[in-house]
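Handing you a structure now.
Note that this complex is displayed minus one protein chain, with the remaining chains in position.
Now for subunit A:
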Amino acid sequence: MIKATLCCVCFLFGLTLYAQEDTYTIEKDTTKLEEVILIGQRKLSNYRQEKTLSSIDDYLEKSNRITMIKRGNYAWEPTMNNMASQRLVVTIDGMQIFGACTDKMDPITSYVDVSNLEKVSVDSGQEGTENGHCVGGGIDLKMPQSKFNGTGLKSSFDLGYETNGNYKSVGLDLEYTGNKFYVNADGIFRKSNNYHAGGNKEILYSQFQKYNISVQGGYKLSENNVIDASVIYDKATDVGYPALPMDVSLAKALITSATHTFKNNSTTIKSLETKFYYNTITHIMDDSKRPDVPIRMDMPGWSDTYGFYSKATLIEGKHNLLFNVNGFYNRSLAEMTMYPNNSNQPAMFMYTWPDIRTLYTGIYAKDAFALIKDKTVSVSARFGYHQNTIAEEVGLESLQIFYPNLSDSKSRFLMSFSTNYQIKKEKHDAAFSVGYGERAPSVSEGYGFFLYNSFDNFDYIGNPTLKNEKALEANVATNYYLNKFKIGLEASYFYIIDYIIGEINPDLSAMTIEANGVKIYNSLSNARIFDIYLNSEYNISKAFSVNGTIGYNCGKGSNNENLPLIKPFSYLAEVNYTREFFNAAIQLNGNGNQTNYSSFYGENETASFAILNLNLGNMFYLKDSKLVLKYGIENILDTNYSTYADWNNIPQQGRNFYINASFVIN
């Protein structure tokens, strides 16, 4: 019935129903993310894996639907389907974790490194709700599976150097795998100075430095039962944000979990995985390195999350069932202290996130049903209870300045459904899906107190009375194979009801000096986002292949204004040469003029650009060990450019020579 209703609604939009199949993953092999095994239809990313030591951010950016919002050279914020992190659910191995920065300077992808992960699972729209409610999609950063294959000690060592920014990285990975237990320890250190944009222009405050250590271990209790534990410690210091008025002196995360896994192929319940986790983040923004600021300030933030999930997979006849019961409790606190230029005046203090506690419990169920051999229908649903509480009395009273009748807690009931139909034939495949989902406002959207947004130069006030944001979506993805030629089309349409966005309140006075005014988060009655990508691939010979992608996105609100941060026309073309021990690729990547920019929401037009990259790779075998070399030139022509997603149009890296070496000893 729901499916029928959704279909009708979508039909009413008078749209050709485009849908997509975007359940693809980027997976690393047991050593490093040097080879990418893709599950799913699109193999495009396979060719784009240039560096063994690239950051998670670089990896994510390879996906068509993901664009990284860049405020500097570090901690990029992922957007999917033109929707930023508040509309996505980003998890680490199913664990909820929330950034502690009120200005989104620490997306959670910045707290893990490639060395911690095995693969990244990206699910568009309502197919990404396994771990939580979202509108745009889900990104799950998966840690390695436990293994007890008795391979013994294995180690690898990585070194990386890039000329632009004098960027150095070094990684070490040690792994012992026995028959009963395994332990894996890795560490990575990265340090970069200011990078230079095209034309050798130094971008001040774009430096960063970070290290990440993780230890993961497991013990096999019996044939079917395994316990695992993992600890990740990530610490970044001296991170510059050239697009923002402040930098970060410390961004620190401790991510811990303990998991019990039951697996049995002969029972109906194939697996049952239960995890308890805790993570804590400290984020300290400061401006002590900036010579010229209207006022000095400190903005520390903290986020602690406790949670669990229990996930079961069942196979019963033609049904493939997945159940996931999860819950978390998060505490988000951020404050701001400003030091007046007149030192006789006292420091000014406020809570920007007034100790908001979020409690969530929910259940997710998915059934994939094989109709006949090449046709599959899958249905999924998530129901959840979401509660926000303002724990700090001062925080409640601060928000009561704007909402005099505000009570300290608010509960919401959230739900999400999606259904997907897939056909796989020899010459073509196709997938259609429709979905409906809801999300609760983020802490900033609900409870932020004078959060300055340098993008539109407004202070933002949260709105605890916001309605849930609801989205109807339709997706189509189809591929045709003709000999050595493949062509694919994928498209999504989102009709978002009560779209949350800041609205100018002319009666309010800005707090931030020189800000244009104050915006209060409010709901647009609706917004529409559409994206379409055309992918093609031609295998000239066994070694040579060519592929290309063009994409078009648009987004409009019910006020007939363009939405901000919508990707303009984009294209990518690549020529690949791949042999067993050598590969080379040349890549052209560009965007068209951003004609549908959103001046209403403070965006300006970003000019078109195109950049050319070259990457090469060699592999050498020396007895039991292996050396992987990756090297190349990014932005060969030293183009000075910025993309639509670059905060305040900060120019991106100019020409960059890089080399990564990985040495693996078995």
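Criterion: a residue touches a chain if its C-beta (ideal position, glycine included) is under 8 Å from a C-beta of that chain, and two chains touch if they have at least 3 such contacts; residues count from 1.
What we mean here is this: contacts and distances are computed from a predicted model.
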The chain not rendered here carries, per UniProt and among "Phenylalanine--tRNA ligase beta subunit", "Glutathione transport system permease protein GsiD", "Aminotransferase class I/II-fold pyridoxal phosphate-dependent enzyme" or "YtkA-like domain-containing protein", the name "YtkA-like domain-containing protein"
Please identify which residue in A:Val215, A:Met415, A:Ala510 or A:Ile665 touches the non-displayed chain.
A:Ala510
From the listed residues A:Tyr351, A:Phe417, A:Tyr495 or A:Tyr658, report the one that touches the chain absent from this view.
A:Tyr351
Could you tell which one of A:Leu221, A:Leu371 or A:Ile401 touches the chain left off the display?
A:Ile401
Touching the absent chain: which residues on subunit A qualify?
294-295, 336, 338, 340-342, 345-351, 394, 397-398, 400-402, 404, 449-450, 507-514
